[in-house]
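All remarks here apply to the structure that follows.
A protein chain is absent from this complex, but the other protein chains hold their places.
Presenting subunit A:
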Amino acid sequence: MASSYNAKEEDGHLSGSAGLGGTAIRTRKPDNTAFKQQRLPAWQPILTAGTVLPAFFVIGLIFIPIGIGLFVTSNNIKEIEIEYTGTDMSSPCFNCSQNFSWNSTTPCKCVLSFTLDQPFESNVFMYYGLSNFYQNHRRYVKSRDDSQLNGDLNSLKDPSKECEPYRVNEKPIAPCGAIANSMFNDTLDLFYIDPNGTKNQIPLVKKGIAWWTDKHVKFRNPAGSNLTAVFIDTAKPVNWRKPVYELDTDSENNGFINEDFIVWMRTAALPTFRKLYRIIQKKNNMTPTLPRGNYTLEVTYNYPVRSFEGRKRMILSTISWMGGKNPFLGIAYITVGSICFFLGVVLLFIHHKYGNRNNSSDIPN
């Protein structure tokens, strides 16, 4: 029965096509463009075992050497950390940390000695590190006025609301805000103890520790020849001992463009952080920057961290092309490279073992 209908249906085809004879095609016919007909020429990549597997090997082969390189580089970086918070009774800074008061006029000093087992070649970078210090707390991060720091006179007179409660102290505070107010103000001095016992102060360079663009564009002193006069109508931040125009004697490093200040103003990402403090320039190619031996660190202990269980430390580190010491990248690259390589091998094995069998059963096409 069904077959008899096939003939009829073909008949239908004929009649359908007969109807369209002669009629002129009007414009309602859709355009026959590749885009409208979804026939744009297209590259149709098919990710297959064949293309992916070599990629695994290539990734493995590239990443493992990079990782080893990174790891070695990181390991070659010399770094020493000296904690000087003074929480321990034994610590030389214990007294300073215990007797801290904002009002004391005499600075408390403490001296820590340490030994370098290996010489530090080339430039050595001196960092201070703080722990459990939430520089990334929202209230803290936003408590600044960038236009004031950029030298805007209006903002100098009338700092941003964000600076509350460090905005006005009878006179407008410059620089305002919590970040500026809590600027790290310990002074760290480094002395090399000669084998013969003499104490040589190591020259610390305080320029070049802040981002160039920050120092030269983002931070600017308000216009005026005399900084003291410019800041005359402002108050110093409550926790500062000196006003902003006395941060340094060098006019290129004073006021808002003081590099210590700029470094501090770049808020850290994590509650444990380090910030660049000073640079110890390489003297010459013959002698290491910091030779092996004994050193003392003299700390002018101004910065209280006990109240929030913070820690302070001083870090001496050399730097490589990848930055400071950080084994993470090297390990990560080695791991990922090895995983890729391993996966490549496993997959190749599976591919060969099972691929063939399936292929044989797949032969009909």
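Following the convention adopted for this analysis, a contact is a pair of C-beta atoms (placed from the backbone, for glycine too) under 8 Å apart; a residue touches a chain by one contact, two chains touch by 3 or more; residues count from 1.
Throughout what follows, contacts and distances are computed from a predicted model.
**Q** Match the chain absent from this complex view to the correct UniProt protein name in "NADPH-dependent diflavin oxidoreductase 1", "Acyl carrier protein", "CHK kinase-like domain-containing protein" or "Phospholipid-transporting ATPase".
**A** So, among "NADPH-dependent diflavin oxidoreductase 1", "Acyl carrier protein", "CHK kinase-like domain-containing protein" or "Phospholipid-transporting ATPase", the name matching the hidden chain's UniProt entry is "Phospholipid-transporting ATPase".
**Q** I'm checking contacts with the chain that's been left out. Which of A:Arg144, A:Lys206, A:Lys236 or A:Lys312 qualifies?
**A** A:Arg144
**Q** Taking the entire complex into account, which one of A:Cys96, A:Leu190, A:Leu276 or A:Met314 touches the absent chain?
**A** Checking each option in A:Cys96, A:Leu190, A:Leu276 or A:Met314, the one touching the absent chain turns out to be A:Leu276.
**Q** So which bits of subunit A touch the chain we can't see?
**A** Touch set of subunit A with respect to the missing chain: 1-2, 5-6, 8-9, 11-13, 15-16, 19-20, 23, 25-26, 28-32, 36-38, 40-53, 55-56, 59, 63, 66, 70, 123, 125, 127, 133-147, 150, 160, 162, 164-166, 178, 181-182, 208-211, 213-214, 217-218, 239, 263, 266-271, 273-276, 279, 304, 307-309, 317, 319-326, 328-329, 332-333, 336, 339-340, 343, 347, 350-352, 354-356, 358-359, 362, 364-365.
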